[in-house]
Each structure stands twice: as structure tokens, then as C-alpha cells.
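Quick one: the structure is below, and I'll ask about it shortly.
With one protein chain withheld, the remaining protein chains of the complex are depicted in position.
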Amino acid sequence: MATLADFRAEKPNWCPGCGDFTVLAALQKAAANIGLEPEQMVTVSGVGCSGKISQYMGSYGFHSLHGRSIPVATAVKLSNTDLTVVAAGGDGDGYGIGIGHFLHALRRNIDITYIVMDNHIYGLTTGQTSPTSDKGTKTKTNPDGSTDEPVHPLQMAIIAGCGYVAQGYSGNLKQLTELIEGGMKHKGFSLINIYSPCVTFNKVNTYDFYKQNLVNVDEDASYDKTDRFAAIKKIEECDEHLTGLIYHSTEKLPYHEANSAFPTTPVVQADVNLSQDTWTKLVSQFK
Amino acid sequence: MATLADFRAEKPNWCPGCGDFTVLAALQKAAANIGLEPEQMVTVSGVGCSGKISQYMGSYGFHSLHGRSIPVATAVKLSNTDLTVVAAGGDGDGYGIGIGHFLHALRRNIDITYIVMDNHIYGLTTGQTSPTSDKGTKTKTNPDGSTDEPVHPLQMAIIAGCGYVAQGYSGNLKQLTELIEGGMKHKGFSLINIYSPCVTFNKVNTYDFYKQNLVNVDEDASYDKTDRFAAIKKIEECDEHLTGLIYHSTEKLPYHEANSAFPTTPVVQADVNLSQDTWTKLVSQFK
Amino acid sequence: MSKDLGWKVGGAQGEGIESTGDIFALSLFRLGYYVSTYRHFMSLIKGGHTNGKVRVTTENKGHHGDDLHILLAFDQETINFNFHELVDGGFLIYDTSIKDATVPANDKVNIVPVPLTDIAKECGSTIMKNMVSIGATAAIIGLTPDDFRSVLTDRFGSKGDEVVEKNIEAMQKGFDFYKANFNNYIELPARPVLKPDRLFISGNEATSIGAIAGGARFLSQYPITPATEVMYQMVKNFPKLGGAVVQAEDEIAAVMMAIGANYTGARALTATSGPGFSLMMEALGLAGISETPLVIVDVMRAGPSTGLPTKTEQSDLFTMMYGSHGEIPRIVLTPRNVEEVFYMTKEAFNLAEKYQCPVIVATDLFMGMNKWTVESIDFDKLQNTRGNFASQEYLDSLEKGEFKRFDVSVENGVSLRTIPGMKNGRFVAMGNESDEVGVEMEEAELRVKQMDKRAKKLVGFDDIVGASYVGAENAELLLVDFGSTSGIQREVYDALVAEGVSVGHLSLARVLPFPTVDVAPYINAAKKILVTELNSTGQLASQLKQYVGGHEKYESFLKYSGDPLLVREVLAKAKDVAASLKKEVTL
Partner (left out) sequence: MSKDLGWKVGGAQGEGIESTGDIFALSLFRLGYYVSTYRHFMSLIKGGHTNGKVRVTTENKGHHGDDLHILLAFDQETINFNFHELVDGGFLIYDTSIKDATVPANDKVNIVPVPLTDIAKECGSTIMKNMVSIGATAAIIGLTPDDFRSVLTDRFGSKGDEVVEKNIEAMQKGFDFYKANFNNYIELPARPVLKPDRLFISGNEATSIGAIAGGARFLSQYPITPATEVMYQMVKNFPKLGGAVVQAEDEIAAVMMAIGANYTGARALTATSGPGFSLMMEALGLAGISETPLVIVDVMRAGPSTGLPTKTEQSDLFTMMYGSHGEIPRIVLTPRNVEEVFYMTKEAFNLAEKYQCPVIVATDLFMGMNKWTVESIDFDKLQNTRGNFASQEYLDSLEKGEFKRFDVSVENGVSLRTIPGMKNGRFVAMGNESDEVGVEMEEAELRVKQMDKRAKKLVGFDDIVGASYVGAENAELLLVDFGSTSGIQREVYDALVAEGVSVGHLSLARVLPFPTVDVAPYINAAKKILVTELNSTGQLASQLKQYVGGHEKYESFLKYSGDPLLVREVLAKAKDVAASLKKEVTL
């Protein structure tokens, strides 16, 4: 069986202290914990500091385009349902330019785990306002403070029908690992939004800030993870500052199982050559 | 003052019975009712049967690209805040390819009215599954029935912070006109989703279907339009089959008022030439 | 006896015009004739004029023909729009229920008013007027309703024999009506023998079965006219083959999915038209730099922008060749008829894997949405090969992290590939420039090596014929084209040869890698070159200049009205050019 070391690849070149280190560690641990072999897993990422994760994760990887990790991950999964597929990227990547793909994959309930390293900023392009930036955030593109309502990814995912909605924090590796493990095991689309501080460009949403503000619903025995409305309300109450598995439902089949026309054997295993018989049948419709 | 006739332009070539005729009529009436002059209004549309509305509406128009009406409408409004701006299109246009623009304009609270002619189908391309198609919908792209969760535009808009969320129906011109009027008057982004039957390609979501299934919250005195969670719940209870103004809040300023750096005079009125003094100051930073 | 038969049915959109044409065309195909079709339609759903032309010939043609012998009109607009196309001795059949029908004065045309709607009503339904009209046609051209039975059985058989019989009956009534009231006829040429291998198939259908034969088992597509039918075919056929179709949310997702599936080891494609193709530009570069196989089919329509969504054009050549920022190797194929659409689409998948790069197959609305006759497809030619995969044994012999997916030392630029699931074959595909094992890097030297590696792949490419030529060895006038205009150009060529013009016909089947060596000898030898293209800027001509030269020799015939070419208009231009040539010589 593969060990943690098998999931290590390139040494990350994130800034020292960047929250993404913990995300990578959690992903590596989760993969090892659930007993994956590195070649059974594909990590697809977008572009951003966060997007570099596919290079550092010892699985197969695809460091794709800005905002486009989800369609690639979708196709990887649908082409080979034997694989465990993780899509990963930043808040700008996933909730800005890529929000359409995110929501549509969710609707289809593609069986992938989506990890968003949400630092409320565009890191790689050196610190512009992102779609999750708090109101009032001041950057070089918003010197007077942003007035945009931030995206509410957790509530939106629940509304859109996601069966596994979680939020983690780079300051809590253990919980984060568990959340990712849970997501990978969940049959269907799972979202793990992660407060992963950008120590270089975001001086507000810092480790300290989160230490003071986060509520852990995993530790709240009275919290019912299966109640959609309760979850939406809870998120609102906490002003989104909560961690844990926030909503969970195993009701829906993933896309490849729900669609009766979808092949039961992985697509990659289909023969690229046709038998004479299949060919004859195929062309008979044009005679 | 302009009359209804002033808002008429080309004769529509939609299929006889198409729900979009009523939407156009309602838009024309609403514009006349609130006392607009045709040149003070711009109708920006996407591509689809629905997208043709900009050609039939007697205002200035922009029949843009598939899925891209919202950014055009955004810019029209921000360039000339004296104008009344309506964006319009289909469910595929707005909630499929264009969903990202929709959500981001909503977050910014751009002061435009967005009208979606939601027929649960791709009309112009002759009947494929759309993002609002019901589960089980059979089309040539889904002969065994779609298994995707439809987009839930009303709930999503509320979550995303929209201050005016309404749903109309082509079978009720009067209510529809009122809803559109309300949307145009609302300061900020307003969404009016309209069940506008496609009589040619959608044999399920028909006038009959809606007649039987729609609940009108405008007629329900006990319904509180200002309670976000109640609204989200109500939508769920009705399986989205409701009409009326579902959520309303006037709390937020529209983008052009909220942003302190935003010019107070319409951008189009700014002088394209610089004074010597302005020029001197401008270049002084490069010396 | 007519050599060709040109037949057309027209009416309002949504009236069943399309199926009337289909029944007529397929029936004549089954009788042994070669059949080519062209459908005229508009970007609205109901109303608006539509018509379907069917050309019946004894040799295979790549064009629906200039001439019209029989026009079947369900409304006045059809008469107005098409009457002028009728040849002397042609027939106009029109429905007497057209209110105040007006027919242009032309005593060389047989005017055949038939109470199509009334007879149809007698048969139980006005939709039957289509059958009645086919019956009248059958009478004119010496066929019987029975000649249409097999097609009707296929169409309506599932609804019961009775339905079939009702349709036959309606046809018979139309047939009888004509016989009873008129007595002019057209004699069809003798039927060629119907070969069992022959197919009657549209370009889009050929794209689909070509892809299937090429091993495609994944299609991600977003609906767009005129490419949507590719998806329909896949939805229909993939389940039996273990393949999957995803209706994507937009074209960016569609192409990214196709890239993802190819990366995973499935043969995958996306199909689209201009607007969708423009949205795929960023992804195209990703496939290029990450060396991921990718097949994109662009069924061109009239641009720019939304343009004329139901009209044909060849104006995406430039963007197929040069779209996307930066530089990647790519293959752009321009099949010239439906048979080539099949073979090239099939081959595209082998090329994409062989060269690990994007392959674009350019078809168009003209070829894609119309049906044509294909003589035969040789099953024995359909075996596929999968390119340069690393073996598991080789991977097992490596240390962890040692596998060089982007090995620059490979001579032909094509390094070993792995797919997820292969032990020890890990790599990261990437939009950034990367080193040999797939780690992002910005070092000048390595960068140049990777660029050179990728560029090497297509040097000397000759897997697909670049161009073909017919004509005299040193023809003075050279006709040049690419893609779907080739068929009609052949007819122009034939006509010029018949007139004794020294002419050759050069037709390009691919534009990247540009087939310079294939075309240069002809370009250089010619005195005048007439390049015919369905676009306004002469895109192919500009490429011939760029790659070969001979600037002073070019003339262009450009059409960009959205309609397909006519033989006579190109011929007229060609004759002018030929005449100018003579003048030059005598000067």
C-alpha cells in the first residue's frame, strides 16, 4: 500500500507560511489514509498560487487553465470511473472566472472532490480583490474598499444540490484531512472550501483572524448535517466562519450511475476498433 | 410622453403561441407605464429565440452574444447611469453559458433588470435539454431523460444577495407587467424569471401545466417578501412553481452609488479631452 | 432524357418540407441513383421560407447542381423564390390551396396546379399533402408509389402497416391526379446498379461515424447550428460502444472536457461551429503545450460573430490556422467530400495520438447538414493505432519521478506518453512551460528545447494527402480550392476541359502543415491561378502566396452571401480568366 511519501512530488515554492502547505499535506494524508495508490488518483488544478498544488501532489496531475479545472476533472472521472479525481484551485479560479463550471458540475453531480483554497485574494497576480474578498477589502484595484457582495460558495452549493459541503481551515490539519477524506469517499460532487491564508497579500483574513472567529460544527453534537435549511441558516449565523462537514446527503447517485445510458465499464477500456458486425449495424442507418 | 406604440419595433417571428410574445408585451407596457422615453432605455439580449426580444422592443437595443447580455448591460448602465437598462434572454443563455456573468453582476448589484424567458429548453437550436429542464426531460441529447439537478435561479439569486427576485408567467400579462415595472424601479439588480412556454419543443412545461401548478404569492397577504429564508423555503415548498415578487429588499445601494470612486456624472458625459492642467498633473508622476 | 434531375420542395418552416425531401431523396438513392441534397433554411423555428433540393445523377457528384427540373411549391413564397431556377421544360407543381397563387409568365415551364391540400384532406390529414406531392412527382419522372414503399416502411413502419398504406394511398392519389390531368413527362436516366456498400449520409453523420470508427468514445459538445447533429449521432450510437456523451454548459467546458478525456486515455472530440470555435482558443493552446491529443470539428457557418447561423461559408480557415496566442503545432484538415469527412475524422484520432497535438477537422454547413452519396467504405481500412505509449515494463524499470513525459531528446519530438492508472508513469500535464518531467519552469534554455521539441513533430508530415491534382501537366489555368467547394470545382473543370481550355484543378485536403511541396509545382507551372473560396478575403489565396509565392498570377472567385456556389458563376469567372490568358499570349 502507498504511504504518505508516495504522494509527495516537487517541493512547493509557495511563500513561507502560506496556508496552501497545509492543504497539500491534508490532501496527501487523505489519499494515503483511504488507501489510494498514486496512479489511481488525478489532481486537476486551475491557475493561481493554489493551482500549483497539482505539481506538488504525487498523483497524476493536470495543471490546466485559469478557471477550468472542473471540466477537465469532470472528463477525467467520466473517462475512467475507476480513478479518484480531485479538482483544486483558488477562490478567484473557482468562484470567479470558473463559477459556471463549478455550478454545472454540481448539478450533474459529477463524482469529484473540489478543493478551493480560499484566501479571499488573487495571490499569484499579486493581490487583487477576489470574489470572496470581504466587503471593504482594499487592494490596488479597490483602494477605497470593495463594495461587492462576496460569493457564498457553501450556501450556493447546498442550493445547487451538492451532497457534501464542507469547510476547512489551514490551521487545522487534522480536521481538514478528515474533511478531504470524507469528500473523496462521498459518491458524487463534494465541495471543501478551505480558509487558507495568503500571508503575503491578505493582512485581514489571517491565521489570527480565523483562530478567533471559526466555529467548528464537527464538535457540535446538536448540529444536524443532513438538514439543508438548517445548514444554510447556520452558515448565515456564523457569517460563514465555521468549519466542518456542514451538509451531507447520500441521496443522489453520481452522474455516471444516474444516467442509464452511461457505460458501466470505464470509457478508456472501450475498444477503439469496431467489429465487422458493429460496423455493419452502424452504417445500416445510412442506406 | 411615450405611449405603448413607441415601444413597438419589428414584428416578432416567434412561433405562434410562444410565451415570449407576452414577455415582450409586458416589457413594452412596463416601459410605457413608468413613463420612459424609448431613447432612455436599452434592451440588451443574448442569443436564443428569447434573445430576439431586443429587435422587437422599441428601445435602443443590443442583440449580443450567447450568454453575454449581462456584461454588456452592466457596461451600458455604468457608462450612462441615466439610462434604464434591461438584460434579457433564455434559460440556456442566462443560467447555462452565462451563469457566471449573472452571479457576478448580482454580487456587484448593478442597477439593471434581468428578464429570463425560462422555457426549460434550448428553443432556437431546436430543442435540447437546458439548465432548467426538469429531471427526466427527454430530448435528442437526453433520450433516456436528464438526470441533472436543474438550476434554481430564484434561490440562488437570493443567496447571492439580490434585492428583487420575482417570477412571472406568460399566461398572466398583468402580473408580469407589474413585476417588470417593479424591477425597473428597483435600485439595484432585479431578476424576473418568467415561465414562458416553448410551444414547439417543450411538451411538458406547457400553459396547461402552469395553469394547474402555479401559486401566486402576490395574492397571499400572509407572505412576507422581505424575509430571505422564508422566501427560500417558500420556493422549495412550491417546487419553484410560484409567481410574484418573492423577495424584496432595498437595503443595498447599487454599484454606482455604493462605490465612492464611481463618478457622479454619467461617464459618457466626461470630456474626452484633457485640460493642460490635468495633463501636467497626470504626467508629473513619471518625472 | 435528362442527364441529371434537379428536384426541389419548398414551403414554410415547420411544415414538413424537410421530411418530404428526405423521403424523395432516400428513395431515389435506393433505386440506385447517386443523390446529393441541399437544404435552405433560416434561423427561426416556424415560418420563413425553407426548401430542400435533391439532385439525382448517374455519377457521384459533390454538388446539388445549378439546374432545377421540378419545383414543388406549398406556398407562394416558394414560387417567388425558386421559380427562376427552373430549366426550360421544367415543372412547377403547386398547391391550388395557395390563395391567389401567381405564377410568373414562362411558357417554357410546365405549370401543374394540384389540389394537394384537398386531396390530403380526403386522405385524412393535411400533412399528407407531402405524400400527394411526391406522388405527382413520381408520375412525372416515371416512378410509381411503390418505389417509395421501402422508405415509408422504415419511417412509419413502427406505427403500423396501416400508416404506411395510408401514405402510399396518398401518393397514389397524387400520382393518379397527375396522370388524369397532365401528360408531360421527364425521363430519368437508366438506373445505375445499387451497390450494397453505398451510403446516403450527411457530412455531420459522416463526422460522427468517422469519429466512432476512429475510436472516439467520448464527446463533449455544446449545441450549435450546424454542428448539433454530431452530438445526436453520438447519443444514439455510443451506448452500444461503451462511449459517453456530455452536453457541456458551453464550448469552453466542451473543449476542456475533450482535453481531459484525451489526457485520461479516451479518444475524445468536440464539435462546434464558428462562435464556439472562437471560445476554444485558449484551450487549443493548452492541448498544444501539454501535448494532449485533441480533435475539434469545426462545422463552419457564415460569420463573423453570430452571422448567418443557417448559411454556409469557408471563413474560419484563418482562425483554425492562426487562432490562439503563442505557437503550437497543429494539424488542420479540410476534407473535400463526405467520404473524406469520414476518413479524415477517423484518421484525426490516430494523428492526434501519434503527434500528441490538436487536430482540427474543418467541414461546413453545406457539406455537414446535407446528404450525399458515398460509394463505399472499406472496413478493412478501419484499424486504428494508438501512438507512443510507454509500456508498463519500461515504467517499472524507472525510479520514482524519473519518467520524462516531455523528454526533449526524442528525435521526432514525440515523447512517451502515459495515462492515469499506469504505475510509475506519473506526470503533470500543464499550460505552463515545463521541464522534461513536467515541472513548471522558466529557464531560457530548457524553454527553447521544449519549443523545438514540439515544433519538430510535424516537420515532413505526410500522413494525410496535402492536395490532389487533375489536369494537363502544364495547364495554363489552375483552379484551386479547399474543402467542400472541391466537388463543384470539378464540374467547372470538366466544363472547361470540354471547351478546350488548358486547365488543371488543385484541391487542398489540409492546410496545416501547409502542403507546400504538394502544391508548389502546380502553382509555379500555372500562368493564371483562380482560387475559389466561400469567404470575402481570399484566405486560401493568401496562404498560397505566403507559402509558395507567384503573387502576380492570382485571381479569386469569392462568394460570401451564405449560399453555396453555382457551377455557372464560377465557370463564367474561369472563362474570363482563361480569355485574359489568351489575350496575354497573343499580345
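Should a chain be cited, it is by its letter among A, B and C, assigned in written order, with residues numbered from 1 in that chain.
We adopt the following convention: a contact is a pair of C-beta atoms (placed from the backbone, for glycine too) under 8 Å apart; a residue touches a chain by one contact, two chains touch by 3 or more.
Only a predicted model underlies this, so the values are computations on that prediction, with no experimental measurement involved.
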{"item": "Chains in view that touch the one left out, judged over the entire complex", "value": "A, B, C"}
{"item": "Given B:P71, B:G163 or B:G183, the one touching the chain that is not displayed", "value": "B:P71"}
{"item": "Which residue of C:E85, C:D154, C:D435 or C:D563 touches the chain not shown here", "value": "C:D563"}
{"item": "Residue touching the undisplayed chain, where the options are B:S59, B:N109 or B:S249", "value": "B:S59"}
{"item": "Residue of C:A12, C:V163, C:V410 or C:M451 touching the missing chain in the full complex", "value": "C:M451"}
{"item": "Residues in chain B touching the chain absent from view", "value": "6, 9-10, 37-42, 44, 47, 52, 54-55, 58-65, 68, 70-76, 78-80, 82-83, 100-101, 104, 256, 261-263, 265, 267-274, 276, 278-279, 282-283, 286-287"}
{"item": "Chain not shown, touching residues in chain C", "value": "42-43, 273-275, 277-279, 281-282, 284-286, 288-290, 298, 300, 302-311, 313, 315-316, 318-319, 321-328, 430-433, 440, 442, 444-445, 447-448, 451-452, 455, 535-537, 542-543, 545-549, 551, 560-563"}
{"item": "Interface with the unshown chain - residue positions in chain A", "value": "13-16, 47, 49, 65-67, 96-97, 99, 122-126, 128-129, 131, 140-143, 200"}
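To be clear about the criterion, only the chains that are shown with their structure count from here on.
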{"item": "Between chain A and chain C, centroid-to-centroid distance (C-alpha), Å", "value": "41"}
{"item": "CA centroid of chain A to CA centroid of chain B, Å", "value": "30"}
{"item": "Chain C, residues touching no fewer than two other chains", "value": "235, 249-250"}
{"item": "Residues of chain B touching at least two other chains", "value": "96-97, 99, 131, 143"}
